[in-house]
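Here the complex is missing a single protein chain, while all its other protein chains stay put.
== chain A ==
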Amino acid sequence: MAASSDRNPPPFPAAEDPEPGLVDPADGDSDEGEDIFVSKTNPVSVSRGVSQPDRGAEDPPDLFSEEEEASSTTAKSNGVHSDDDSDLFAEAHMELNTDKPGSSAKKELSASSGPRSTSTSTQSPAAMQPTSLEQLEEEEAKDSFDVDVAITNPEKVGDGMNAYVAYKVSTRTSLTMFRSKTFSVRRRFSDFLGLYEKLSVKQSLHGCIIPLPPEKSVVGMTKVKVGMDDPSSVEFVERRRAALERYLQRVVCHPSLLQDADVREFLERDDLPRALNTQALSGAGFLKMINKASDAVNKMTIKMNESDTWFEDKFQEVEAEEQQLRKLHAVVDSLVNHRKDLCGNTAVFAKSMAMLGNSEDNTALSRALSQLAEVEDKMEQLHQEQAASDFFIFAELLSDYIRLLGAVRGCFDQRMRAWQRWQEAQSTLQKKREAEAKLLWANKPEKLQQAKEDITEWESRVTQYERDFDRIGMTVRKEVLRFESYGFGKHQYSGPSPCRGSLFMVSLYHGFLNFIWYRRFFVISQDFAVYRYFYRFIIVASCVEERRWRKDICL
């Protein structure tokens, strides 16, 4: 029935009325009305009473719409770019090296000390912690990024089972670390998986939340490869394109990931070496990986004494939310499966009706039954659309979120592991000291030198690991706050304390409006039209038949 391009959902409410407090994350670059993650450029915060100009329905064909400078206020900010911010970022422990300090939007990217800063500066975060948390939150609110990515033009390259779809990745930026202002490259799906692999190896050690790429789908891709141009494979490619765009936007949103050489290479380099061994990163593989990692951490013998309850609380929150979402996802999954079953059943029924109509000798009834078969065919199409929309609006949204939360959990685990390393180093140091004491007592000067060197080495290691641990702790805090504020998307829900739930809610709300308006209403009114048509037909046919039968039977 209707292909995705035919659909014309109403503009989102934010477009119709000036709505204080709700940003319209309407579709930007994608054709998909319901793909709300493909959003505009800056996360513009809207304070109450300010209406957001509608950038939804009247989207210019240009990939990137006007960037509006964030007039940032949050409900609890004091609107002041305090000096403390720069102090905070003087201690930022990430490898940052832009050439462009200065603008408020780039505060976070401003030059700072590297991870191995002097011990004095590393001590201050601990001291500053009570205030820095608030400042962290403020900083998050003022973030805006100067890199836009869009993914367009999926094209099938090659033939047969070796075919693949190449996407055009376009970047527009004003950061000088890139070679030019706008550029584009072609990438395929396995390139994205390769990027994730590289990032997770490197960055996870720092406690960052690495966004997860969309899942592999053998079924979907096989259809595309085989070359069918049917609407379902077109839709599949479109979905994947949108998911990849979301993923890439999350990656460039993240300030430290953006600095990564691999990311830059991904965006800029014309010819990327093929990422191999991406089989492991398919489907449920991601979640399995993360779950395995968590299990490994849980099995570690030395349990961490959580001095900072913030981490414990947050972790519980994340876990609880993930459980909730998993439950919802399971239910939605079963619903989608049943709908798919219904499609199959309706198709089979339609066929059996057609056969019956053919065998029927009474012409009117025969016609009626054949019509019924056609009606049921139409119903099957409707059911398919409904199933697809259920899937993509709810199931995908939920699983996307679950994966995100898994990534968040992953970074908590990283912190745990850092702590483990530190503790182990400390115990090793202790052992070395004991060994040295023994040697002193046994009076063996030649080995003593070795022992002293060992101790020095381990002392420095202990210090380093402790610093690592603190650093990761800070990063994790920052990441979680970022996540709570933005959820790795460029939309924002302004409220007294933005939370993950609000993002979910906004997406759900908009997705659902579209769902309900377009899908349900349309489907039901289609039901209606279809039945009405059949009803009229039946009435006419039965009148004719009745007359005939009465003539026959009244002997």
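Keep in mind that, in the parts below, a residue touches a chain if its C-beta (ideal position, glycine included) is under 8 Å from a C-beta of that chain, and two chains touch if they have at least 3 such contacts; residues count from 1.
By definition in this document, contacts and distances are computed from a predicted model.
Asker: Given that one chain of this complex has been left out, which of "Autophagy protein 5", "PX domain-containing protein", "Trifunctional enzyme subunit beta, mitochondrial" or "Thioredoxin domain-containing protein" is its protein name according to UniProt?
Answerer: Hidden chain identified via UniProt as "PX domain-containing protein".
Asker: Tell me which residue among A:S184, A:S233 or A:T346 touches the hidden chain in the full complex.
Answerer: A:T346
Asker: Out of A:N162, A:S180, A:S359 or A:N443, which residue would touch the omitted chain in the full complex?
Answerer: A:S359
Asker: Sort through A:Q324, A:S370 or A:Q464 and give me the one touching the missing partner chain.
Answerer: That would be A:Q324, which touches the missing chain.
Asker: For the chain that got dropped from the picture, name the residues of chain A it touches.
Answerer: So the residues of chain A touching the missing chain come out as 13-14, 17, 19, 22, 324, 327-328, 331-332, 334-335, 338-339, 341-342, 345-346, 348-349, 351-353, 355-356, 359-362, 364-365, 368, 372, 493, 495-499, 501-502, 504-505, 508-509, 512-513, 516-517, 520-521, 524-525, 527-528, 531-532, 534-535, 538-539, 541-542, 545-546, 549, 552-554.
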